[in-house]
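Here the complex is missing one protein chain, while the rest keep their positions.
We call the chains A, B and C, going by the order they appear; numbering starts again at 1 in every chain.
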Amino acid sequence: MTIRVTIWNEGRHEKRDAPVAKIYPDGMDGAIAAGLGDRDFSIERRSLDDPEQGLTQELLDRTDVLTWWGHVAHDEVKDEYIDRVQQRILAGMGLVVLHSGHHSKMFRRMMGTNCNLAWRELPEGDLERVWVTNPNHPIAEGVPPFFEIPQSEMYGEPFDIPAADEIIFMSWYKGGEVFRSGLTFYRGLGRIFYFSPGHETFPIYHNPMVQHVIGNGIEWAMRPHSGARKLDNWHRKEPIHR
Amino acid sequence: MTIRVTIWNEGRHEKRDAPVAKIYPDGMDGAIAAGLGDRDFSIERRSLDDPEQGLTQELLDRTDVLTWWGHVAHDEVKDEYIDRVQQRILAGMGLVVLHSGHHSKMFRRMMGTNCNLAWRELPEGDLERVWVTNPNHPIAEGVPPFFEIPQSEMYGEPFDIPAADEIIFMSWYKGGEVFRSGLTFYRGLGRIFYFSPGHETFPIYHNPMVQHVIGNGIEWAMRPHSGARKLDNWHRKEPIHR
Amino acid sequence: MTIRVTIWNEGRHEKRDAPVAKIYPDGMDGAIAAGLGDRDFSIERRSLDDPEQGLTQELLDRTDVLTWWGHVAHDEVKDEYIDRVQQRILAGMGLVVLHSGHHSKMFRRMMGTNCNLAWRELPEGDLERVWVTNPNHPIAEGVPPFFEIPQSEMYGEPFDIPAADEIIFMSWYKGGEVFRSGLTFYRGLGRIFYFSPGHETFPIYHNPMVQHVIGNGIEWAMRPHSGARKLDNWHRKEPIHR
Partner (left out) sequence: MTIRVTIWNEGRHEKRDAPVAKIYPDGMDGAIAAGLGDRDFSIERRSLDDPEQGLTQELLDRTDVLTWWGHVAHDEVKDEYIDRVQQRILAGMGLVVLHSGHHSKMFRRMMGTNCNLAWRELPEGDLERVWVTNPNHPIAEGVPPFFEIPQSEMYGEPFDIPAADEIIFMSWYKGGEVFRSGLTFYRGLGRIFYFSPGHETFPIYHNPMVQHVIGNGIEWAMRPHSGARKLDNWHRKEPIHR
């Protein structure tokens, strides 16, 4: 069954920063989309500069799983659209939050916390080794015990989030830190996957294993009957028994 | 060590509805405060109609644990104050959310979900039996295997919340429903306790066992060193190792 | 893909107790098997009185999901077979534990606790109403908001288990109790589903909705690649980096 995926990308670095544009000539969303090419996905791409910031009700209604990448313009996303996406997630749409999306209004809204963390950027990046901690989880399918990202931006603990429902990956950095880098959260009828690898100044979204994990995350976040059941307020006038 | 408690009550039913005023002549906040009298608490009371809706920064800064009761005026609470309280909770203040507070902006903000549930009100109320599911939790200390509330408003499953960190109580209703009625959530450096018993048209906040549980919840939500540690964003320029 | 299911039933009540034999002329395992008839399952049935107590290594090796019903003869199950089944579960076989199986050596071994609970039996049974608390979980698929079991044995809180990974069902009893009646646990590479409805003196395993839930539980507990990954001790002589 085809999964309808919307890849949402803030889309600012690619326009402003030549080095980023050079690494991602078709945008990070383009690289992410290209990495999903062999799956049964129907992909649309949207950015912050599209009408209604790329988050129209019509689009969300036909989206099974939304992926989110943002960084420098988190505050520009209008609260009314955050409300709209939140309601669609709670009704069953999947959400895959990538890298700096940890600080997006979208992720913070779903978590209820600030989602702060420790971070460190080196011009040349740092070696990140992503370890599988939950080998039988669908998101880890086809992933070796660990894989490496030669140039990564360090994200480290403590990560200010509610306890994750599942921990799929934990990362090691050559510079000395650790991080819970692949996490799932169940909210309402929706499924959320946070995956930290990915940065605008490094070609991480061209990394086949990163692309594979994002694809697994989208397939996991898809609910066959998303929205089929509701979690509405349910007012009953009569008791079942007197 | 004295715990500085602020009892926040929307405070509208008591003004508008004679039957409520009759049951709670000093307000629900007054009944809750009276029920905590024998603990080492320093108590202040605030309502929606106080300056800054009873949620000034100065008050929050000196509050260890905040209790929240709201119902008909959830939408009147300004987002800027919700933001303020959320940041204080994430920095270590405890929050005890009571009954219809499940639908408050405050609780929904901390949960990230709509917090919908099933409910049913009878003029005469329904018998609620509160069962202890976690007998060794500090919040259950001094609570028998179950206690009864002769007149209660039914709250039932499904309850649209993230998985609770701990389930302390589950309720049975004569009318035929069940509900997770006492739950804890850890968010940032703060501790949150949700407790569903309590309704404006029934004398539930005069019930000694309900008062006892609220007192236990406040003591549990108090963090001796709340705010001593922060979960700020932590930017480091240098790796620990090269 | 066909799921290879082994239905293990202690099988003593059916032999000793005429009333049970009358309700379950083909045994409880027969009723359970009949209720799964329309799924793509390859079913085998075993009992305590079979060779090696119905738990040979060969059988377990070809079993994707094992269902367990026991009551009066828990202590007769040999520890060596409990060890064997435990290792198969940790290597990826699913386990569905039914009703009084909560006190089996098998379930207690997997939980690490005594799995005690409150219970009450009436000759005529008690009305149990099973509520769905997690409507979008695969095990709840096709289940209405609640369903009823006219004659059931009461199982009540507190239930002495580790916190469940997921709570799918909670039950209400006319006699006044509540219980977490449908729970999942992830252990090693295996998935465990505990479902409390079902009793030898009541025709509960002839109840179509109970049969439906057990079928959903088996499909959920099946891991497509069970055993494909191992969680063995992994001794490495060399560091990845010097």
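Note that in this section contacts are C-beta pairs under 8 Å (C-beta built on N, C-alpha and C of every residue); 3 or more make two chains touch, one makes a residue touch a chain.
The structure displayed is predicted, hence computed values, not measured ones.
Set against the missing chain, the residues C:Leu59, C:Val77, C:Leu117 or C:Val132 yield one that touches it, C:Leu117. Within the complete assembly, C:Asp165 is the residue of C:Asp17, C:Glu141 or C:Asp165 that touches the hidden chain.
Mapped onto chain C, the interface with the missing chain covers residues 86-87, 90, 103, 109-114, 116-120, 122, 126, 154, 156, 158, 160, 162-163, 165, 173-177, 185-188, 231-242. Considering the complete assembly, chain A touches the hidden chain via residues 129, 131-135, 145, 156-159, 163, 166-167, 170-173, 176-178, 180. As for the chain not pictured, it touches chain B at residues 92, 129, 135-136, 141, 174, 189, 223, 225-226, 229, 231, 240-241.
Simple rule for what comes next: only the chains that are shown with their structure count from here on.
Residue numbering at the chain B/chain C interface overlaps substantially, since over half of the positions present are found in both copies.
Chain B and chain C, compared by their mean Cα positions, are separated by 37 Å.
A straight line joining the Cα centres of chain A and chain B is 32 Å long. Within chain B, the positions touching two or more other chains are listed as 156, 158, 163, 173, 176-177.
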